[in-house]
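Left out: one protein chain. Kept in place: all the others.
Chain nomenclature is as follows: A, B and C, assigned in order of appearance, with residue numbering initiated at 1 for each chain independently.
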Amino acid sequence: MTQTASPPVPIRYGFLGPAGTFTEAALLSVPGASEAERVPYESVPAALDAVRRGEVQGAVVAFENSVEGAVPATLDDLSTEEPPLHIVREILLPVEFALMGRPDTALADIKTVSSHPHAYPQCRRWLAENLPDARWVAASSNADAARLVSEGVHDAALAGAFAAPFYRLAVLAQDIHDVSGAVTRFVMVVPRGSAPVRTGADKTSLAVVLRDNHPGALLEILEEFAVRGVDLMRIESRPTRSKLGTYWFSIDCEGHLDDARVGEVLTGLRRVAAEVRYLGSYPRADGRAVEVRKGTSDEDFREAAEWLAGLRNR
Amino acid sequence: MTQTASPPVPIRYGFLGPAGTFTEAALLSVPGASEAERVPYESVPAALDAVRRGEVQGAVVAFENSVEGAVPATLDDLSTEEPPLHIVREILLPVEFALMGRPDTALADIKTVSSHPHAYPQCRRWLAENLPDARWVAASSNADAARLVSEGVHDAALAGAFAAPFYRLAVLAQDIHDVSGAVTRFVMVVPRGSAPVRTGADKTSLAVVLRDNHPGALLEILEEFAVRGVDLMRIESRPTRSKLGTYWFSIDCEGHLDDARVGEVLTGLRRVAAEVRYLGSYPRADGRAVEVRKGTSDEDFREAAEWLAGLRNR
Amino acid sequence: MTQTASPPVPIRYGFLGPAGTFTEAALLSVPGASEAERVPYESVPAALDAVRRGEVQGAVVAFENSVEGAVPATLDDLSTEEPPLHIVREILLPVEFALMGRPDTALADIKTVSSHPHAYPQCRRWLAENLPDARWVAASSNADAARLVSEGVHDAALAGAFAAPFYRLAVLAQDIHDVSGAVTRFVMVVPRGSAPVRTGADKTSLAVVLRDNHPGALLEILEEFAVRGVDLMRIESRPTRSKLGTYWFSIDCEGHLDDARVGEVLTGLRRVAAEVRYLGSYPRADGRAVEVRKGTSDEDFREAAEWLAGLRNR
Partner (left out) sequence: MTQTASPPVPIRYGFLGPAGTFTEAALLSVPGASEAERVPYESVPAALDAVRRGEVQGAVVAFENSVEGAVPATLDDLSTEEPPLHIVREILLPVEFALMGRPDTALADIKTVSSHPHAYPQCRRWLAENLPDARWVAASSNADAARLVSEGVHDAALAGAFAAPFYRLAVLAQDIHDVSGAVTRFVMVVPRGSAPVRTGADKTSLAVVLRDNHPGALLEILEEFAVRGVDLMRIESRPTRSKLGTYWFSIDCEGHLDDARVGEVLTGLRRVAAEVRYLGSYPRADGRAVEVRKGTSDEDFREAAEWLAGLRNR
């Protein structure tokens, strides 16, 4: 009797569309993504909800940008919507803008330039020098701006050069961003499940709501990390949406859920914060292994626990 | 001979336009602003640059929103552009959205709804329930969306109800925001000069760049405040625009530049941080007087300084 | 066949002798001690060594005095000698000195007054006023001073009034100590074993050697306590006996070895300190129950550990 292999389950990934966004470029850097089905969504919440509903196995969304800062839609959705999703991968992508238009467009002919409002300030200087008379028009995404250009609504769009072929546009100018070296950090998000295995060069993401707004509350949170030798990599306050002046904190720290020191930080936060949401442990995109501080290795934690057990069981 | 009073200098204030924005509503709450000339600018940086150039005596811009968080354009401009400007007043304004259209528009007729991208997520739930089939279109401001509706480009706009008369629109639905109680905090910014006098219920705003990215750097900054009994009211990280993973901090603390405890915090930050920019001391909009902690009053500082001088001059 | 009960094992306690010391008075306050055999030892180390050798089941020694501070011999022996012993009880005894001499001694006849060197400074003012011409002579204990008086070597002794009958002396003056309200804290020490059961009003004693002498090392140790909400009740530095300027710390904190928060502090110290010696958990003599801080109860620790296990086992 022959054994028949079950046909491979097709993999489907969501991303912030339309086709040709930076987010799709980030998704394409994930191994296997170019063969997978890629489903564009019109907003970050829509892409994340698709993961929650099981419509896609995962989604790639922007998390922060070295120029504009965190992406509020992503932070807020991951930190508050149910059920929680987990980050399993981070992807760093250089932010390089091109000006694109219909083929044969001359710079002198451009009267309107469109883009997502976040893109505009990143190219402002170049536009002021090269297209001083063009008017900028908001679009809901850079790729949508490109689409509108292809449909003749606007004359030019600010977008990643990879978007041009999707909309049959020509790149009129490359690298028009004012700040070079800008990077956007994307994350791959999946339904809650086991974390990627620990690599020794990991990162853990959390959302922490302070118990009360007393002055030392943030200091207390930071000390939970410091006392176990776990370094913060990013901390951002976000409004709680209920009252101006109350915040929760979006935090990335080094280390993995399975590291003893990270585990004790998590339980410490759980005890002293009003709410802690674990958003995932995953390999650092920069691959830099952490230097574990003296007294905070798994072996140190294990040895100390055994010593305590010995004292207690006497 | 009679002395003739010089004619009053007309006061001009800038704001993020066009007419009918929340920002104009905030400006109008400033005593005297309704008689002053109000100049709309197309962006936050444009309004702030107008103050720098002396085109207007001051400008009102949005600083943070209890739903969306800080306004990056404001934070970044105030913290990095030259010459520095100073905040002299904060204004809290409830965020209440209305749906507006041309008179006689029925909900059933609305095919497109436009707004600034920040407004959309604040009304998403209402739109999904009441206008499930309408398409949302980005605009560069809510007031601009209203203008486009008046010109027939779109069918409806999300904006503050006060914007409707400016564009001869009708309010089709009131209070359509999903979260009630949302507040936006605006600030009045003027050229650098003396701070408003100390009231005992003051706030001071700062931008602080950490000297290096060592793990305890933020903790050190917070301890400069804690050790002098000065409470933080808001702290937000912002990317430095040069390298992902490096941040500066936008900080509001209680107290006034002329309070001894605040002065010592400022000198402490100046010594340990890479850069500190003082952004102004001004009365708290909530008027709540601070309870100065034991040992941190001006009198305590004065007495301790005299004691030290006595030891040194012996 | 009848079962014969084994005869009761006689209980033997050691104490710093000779008969009539404050230490014996402290021992006598222990339930059952007045019926037990009480063995005087000539020094604290001798009494503690007797416990180690099994010569006595326990010993009472002075630990600290509200006037003179810690008793170095006790602290140093308990913290460094092998095998470790455990404190199972603390006893507070008011320090009240009497002047005693042979019956019929008049104050005017007293030419020499003897005592342990620690007793002398506690009665200095009284002696200066009442016996200005008497010479003070050192003895190895106050009780030994009393013995020497009974043998006619000296004229009067400073000791607890209870010592007089042991040496057939008369109390010539009561309450001659300069500071009233002084208290000595004694401890009952036994061979290492299980701690007394947790009462909710407990104390734990530790000896902690810092890993290196870097400036923040002590701060780090204190933060291990602070971050788990465990209050310090006493901290004293003691020289390490190897190099001037290097110290270990004798610490009492609230709580019991079996409290989750105390357990985590112990493992934290074990990891970051060069050495931690657990010296025992025992009921507080003042019986004051601790107010456990929010987030640090056993229940809080258990809940957080379960939450972490849930995250890890997914």
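Everything below uses one rule, namely that a contact is a pair of C-beta atoms (placed from the backbone, for glycine too) under 8 Å apart; a residue touches a chain by one contact, two chains touch by 3 or more.
Given the structure is predicted, the values throughout are model-derived calculations rather than measurements.
Contacts of the undisplayed chain with the visible chains, over the whole complex, involve B, C. Per the touch definition above, the residue from C:Val197, C:Leu219 or C:Ala274 contacting the chain not shown is C:Leu219. One chain of the complex is left out; on chain C, the residues touching it are 45, 64-69, 72-73, 92, 116-117, 121, 124, 136-140, 179, 181-183, 185, 215-216, 218-219, 222-223, 226, 231-245, 247. Think of the hidden chain as still there; on chain B it touches residues 192-194, 211, 220, 223-224, 226-228, 257-258, 263-264, 266-268, 270-272, 278, 294-296, 300-301, 303-305, 307-308, 311-312, 314.
Assume only the chains that are shown with their structure count from here on.
The angle of the rotation superposing chain B on chain C, based on CA atoms and rounded to the nearest 5, is 180 degrees. Averaged Cα coordinates give chain B a centre that lies 61 Å from the centre of chain C. Shared interface positions of chain B, i.e. residues touching 2 or more other chains, are not present.
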